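Notes to accompany the following structure.
For this depiction, one protein chain was excluded, whereas all remaining protein chains were kept in their positions.
Entry: chain A
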Amino acid sequence: MNTPVRRIAIAVMVMILLLMANLTYVQVVQAGDYRADPRNQRVLLAEYSRKRGQISAARQIVASSVETNDRLRYLRQYTDGPIYAPITGYYSQTYSSSGVERAADSVLNGSDDRLFSRRLSDLITGRDPSGGNVVLTIDPNIQKAAYDQLTRKGYTGSVVALRPQTGEILAMVSTPSYDPNPLASHNSEEQMAAWQSYNAADPPVLVNRAISETYPPGSTFKLIDTAAALSSGRYTPDSQLTAAPSITLTGTNTDLRNFNGNACGTSQTASLRDALQRSCNTAFAQLAGDLGEQAIRQQAEAFGIGKTDLTIPMPVAMSTIGDIPDKAALEQSSIGQRDVALTPLQNAMVVAAIANGGQVMAPHLIKEIQSQELDPVETTQPDRIGPAVTPAVAQTLTDMMVNNENSYQSIGKITGVQIAAKTGTAEHGSDPKNTPPHVWYVAFAPAQNPQVAVAVMVESGGDPNNLAATGGAVAAPIGRAVIGAALGAGR
């Protein structure tokens, strides 16, 4: 009876081979699907079972993982959550992540190649890697000052502060904000409640106005017109432009009026310097019409407007001057209206470039990546995007902005510090005349030795009833306070 025993042995081998084939199918062919299946908690649990790196600004830790004794071993915690939420974003099991938590995820979860050497030793011990740390360029003093300024009066808006020479983002605030802590809660009901209330909030809280929203820049765009004019070589600050209180847009019956319908000074003409200081719409419409669409567009692009791939490392919404089909459109666009729309970050980049001798620096939030042991792994080097204007033009613009600032209402002025600035008051919405305008203040200081460049934007004048809100009255005091905090911090 050996023949059947041999056949049985062959049958056993076939059975084992069948098992191996099936296991190969499950563990190789199907493995990817099983791993990625949302019902498979293993990958998520593995991520939560390793210590995620911390996010810090200067010496302050703004996001860190603390050990818990529940199933997910580490809880993500945020210090001063609402102040830093536009930067850190949130990190949630259910609702994914945003901000630096998302953009620097590979560093924070430890899978980044720059943390390779540590990973190698983890591989040998078979231990899950712990995450690397992210050090922000944020200055907590400026960040906090900007947040307090905006929230004190309940403004919906944004402040961005840049170090002109490097592009470091010193402050990035968006209000109203939210607390990311409940979204990282290990209690799914708490998470869901927070998520629902944040999504239902009006004005929205989860959106980072500094980089994800674009607004009409209004008169702050006249800096770009002026830069284009000076760069053309055909204009100086003393070049004369029309002082008429109102002009008719070329080829139309529509009037373009100065603010409050005032003439630009007492003469028939006004110098470019005075036109910028008084923010005369008619003068800039004429100027842009003379320079042509190409000159304005090229100048805007040189400052970074229209750049689609800007990341800080979060992706930044594209700023644009829109389609300009004819001269009338150009005249409208020249005063930062029509389809011109900038992120607050982009507007800060414009003044930062002027402050930096015309050189546009890539804005960035991450100063340094650290290993698990807080050893530096990679420090971000300042990166030039390119020159927007020549140093000479930049100096002329600076002088003109100093002239602006010294003529503005002096609410919140800092004694002993010369600021260079431009305000903006931009109409928006379907009924612009009955909607409070978005107000802007872009500035840098000290004018001759710039330490900080700031863009302040307050949506709808900060008050739904204040149709007369202006950049000078609403936004400028916030900007000056932020500059004060920045220079105070530097001392």
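In this text, a contact is a pair of C-beta atoms (placed from the backbone, for glycine too) under 8 Å apart; a residue touches a chain by one contact, two chains touch by 3 or more; residues count from 1.
Quick note on the criterion: contacts and distances are computed from a predicted model.
Peer 1: One chain of this complex is not shown here; going by its UniProt record, which of these names is it: "FtsW/RodA/SpoVE family cell cycle protein", "NADH-quinone oxidoreductase subunit H", "Chaperone protein HscA homolog" or "ABC transporter permease"?
Peer 2: Its record in UniProt gives the absent chain the protein name "FtsW/RodA/SpoVE family cell cycle protein".
Peer 1: Which of these, A:4, A:261 or A:464, touches the one chain of the complex that we don't see?
Peer 2: Only one listed residue reaches the unshown chain, and that is A:4.
Peer 1: Could you tell which one of A:43, A:392 or A:467 touches the chain left off the display?
Peer 2: Of the candidates A:43, A:392 or A:467, A:43 is in touch with the missing chain.
Peer 1: Taking the full complex into account, what residues of chain A touch the chain not shown?
Peer 2: Against the left-out chain, chain A lists 1-6, 8-9, 12-13, 15-16, 18-20, 22-24, 26-28, 30-35, 37, 39-43, 45-46, 69-71, 125-128.
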